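As you look at this complex, bear in mind that one protein chain is not there, while each of the others sits in place.
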Amino acid sequence: MTGHQRVRDDEGSAVRLLALSDGVFAIAMTLLALDIGLPVGLDPDGFEEALADVMPSVWAYALSFVVIAAFWRGHHQLFRYVEKVDGTVVKLGLLGLGLIALMPFPTTLLAEYGDLSSSVAVYSGAVAVMGVSQLALTIALWKRPWLAGAAPSERVRRNDMADLAATALVFAVAVPLAFVSPTGAKLWWAVLIPVKWVLGERGNRLRAAAGGDAGA
Amino acid sequence: MTGHQRVRDDEGSAVRLLALSDGVFAIAMTLLALDIGLPVGLDPDGFEEALADVMPSVWAYALSFVVIAAFWRGHHQLFRYVEKVDGTVVKLGLLGLGLIALMPFPTTLLAEYGDLSSSVAVYSGAVAVMGVSQLALTIALWKRPWLAGAAPSERVRRNDMADLAATALVFAVAVPLAFVSPTGAKLWWAVLIPVKWVLGERGNRLRAAAGGDAGA
Amino acid sequence: MTGHQRVRDDEGSAVRLLALSDGVFAIAMTLLALDIGLPVGLDPDGFEEALADVMPSVWAYALSFVVIAAFWRGHHQLFRYVEKVDGTVVKLGLLGLGLIALMPFPTTLLAEYGDLSSSVAVYSGAVAVMGVSQLALTIALWKRPWLAGAAPSERVRRNDMADLAATALVFAVAVPLAFVSPTGAKLWWAVLIPVKWVLGERGNRLRAAAGGDAGA
Partner (left out) sequence: MTGHQRVRDDEGSAVRLLALSDGVFAIAMTLLALDIGLPVGLDPDGFEEALADVMPSVWAYALSFVVIAAFWRGHHQLFRYVEKVDGTVVKLGLLGLGLIALMPFPTTLLAEYGDLSSSVAVYSGAVAVMGVSQLALTIALWKRPWLAGAAPSERVRRNDMADLAATALVFAVAVPLAFVSPTGAKLWWAVLIPVKWVLGERGNRLRAAAGGDAGA
């Protein structure tokens, strides 16, 4: 190793970073649902009313669960061939976990105050920042091929980065939009449904085509 | 791979989906018990009274723990020989986890308002949907033998599917029954005890018989 | 396999049961500490007072942490050579986890109402039942040597069982004792300190002596 090369610090196997990540994802997913609850000691009529009022919490839970699950799936793909980590990957990985762990808060905002601009803006901003963080991790791993045992094809990688960039962009645009119209911003989120469907189908085809080459 | 074959997308090893699943199961199991508690600052008499009132929470906890533990045991059997996952298996697996993570809510309903029809109906519906979701995952894995290193015998598989279908059916029937009689619906759940006992014994025998063939 | 032999049902590798167990132990350990907290919005004097009042919660946390950590350590030893599980081991393992997950409740009782007989009795009873449950698991694994890759020496096993039996016995005796004197029952718990120290030292010696034979 000559003096002009970048220092390749090496923090060992990726196994524990992935174990920690799966733990944080699992706990964030489960804590999201803790917000769903009823007051104690209602009479039957008050109970029925409160049960109906619980639906916004259920929707906010379902939305955030889908968001976190999609990030987990991307994280799973991203680390598929990664065998080792260095300091930068560990730091970016931990930053991403810190953002995932925050998600129960914007989810509660959306459940309780979903018609207010600030709630929708905070939620959108949180998801956009998560997308940027996962994109930065993707780029860091792309620039460190020596950490991986095999490489996904260039086209699979570009497709995954387009998916993350689209997520970050749509939610970032929703932040100012929320101050014009909270409902408009929430409808704008739905733009991601066809975008992610198309990119997902394309990713499946690319991965299937690569399946014969790269092995497990 | 010809153009007429289904695309076999491949998202790599099953290890992390199982780690995430075990995390969600473990957290849901533990959060169930968080509902059990007493108010602070009671005098000794009030304390004894409140301690006696805590028993419905303990029963609801025990019931939900048994339900989640039974689903975990089924999940463990289901993924026993599975080595790889594809997009469909990941999505169905995540959907199942989203339902498991919800369980603390119907458990609290049952503990606090267990004599009201809606509580019993919501609880029954949640368990029925979990059963349908795990059944869908079982069928998806059955149709993708290339994801597994070995196959359970056809008879073991059919027995496991019968177990899940019975669970889903009994709890689905309990939903309308709860509106006739909440207590009746809860007694009806007990139908599953002999059903699962018979199917469990049969599964043990089938698995023991297969043990000599399939190895690990 | 002849008709007279017991059916050896086989539910596969122990890996996931241990992952689930470590998850439940980790969550129970961490949730214990959630009880430690102060009300919001106190003035500086009220804050100092509330901070002093928090000490019983800290002691109850420390005690329950030590109890759960000791059970985890025993669980770790118990499954050291176990490679596979069957239905009975899975069921007993899950039962133990259900009891571990309950521990935050008696811990809160002890923190908030530690001078009342019922609190000390409930706490003692919970620990005694956990001890019995882990003892049952130890015996079940002892009777199923085919599930393990190697066996701990008979003397190590007897020492571990004596440790669990002593724990269960001391806490079981504390249940009626608590109704005579809650403080007396808590002092009685301290009997375990020398008992566990002697058995622990003996276990270390036995394991060290066996280390040359049984390998990793």
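General observations
Lettered A, B and C in written order, each chain numbered from 1.
Everything below uses one rule, namely that contacts are C-beta pairs under 8 Å (C-beta built on N, C-alpha and C of every residue); 3 or more make two chains touch, one makes a residue touch a chain.
Just so it is clear, the model here is predicted, and its values are computed rather than measured.
When the missing chain is restored to the complex, the residue among C:V180, C:I193 or C:A208 that touches it is C:A208. Residue positions on chain A in contact with the hidden chain: 1, 7-13, 16-17, 19-20, 23-24, 26-28, 31, 83-84, 87, 90, 94, 97-98, 101-102, 104-105, 108-109, 112-113, 116, 118-119, 122, in rising order. Residues touching the missing chain, restricted to chain C, are 18-19, 22-23, 25-27, 29-34, 36-38, 40, 42, 44, 47-48, 51, 61-62, 65, 69, 72-73, 76-77, 79-80, 200, 203-205, 207-208, 211-212, 216 (touch as defined at the top).
We take it that only the chains that are shown with their structure count from here on.
Residues touching across the chain A and chain B pair largely diverge in numbering: under half of the numbers involved belong to both copies. Within chain B, residues 19, 23, 26-27, 31 each touch two or more of the remaining chains.
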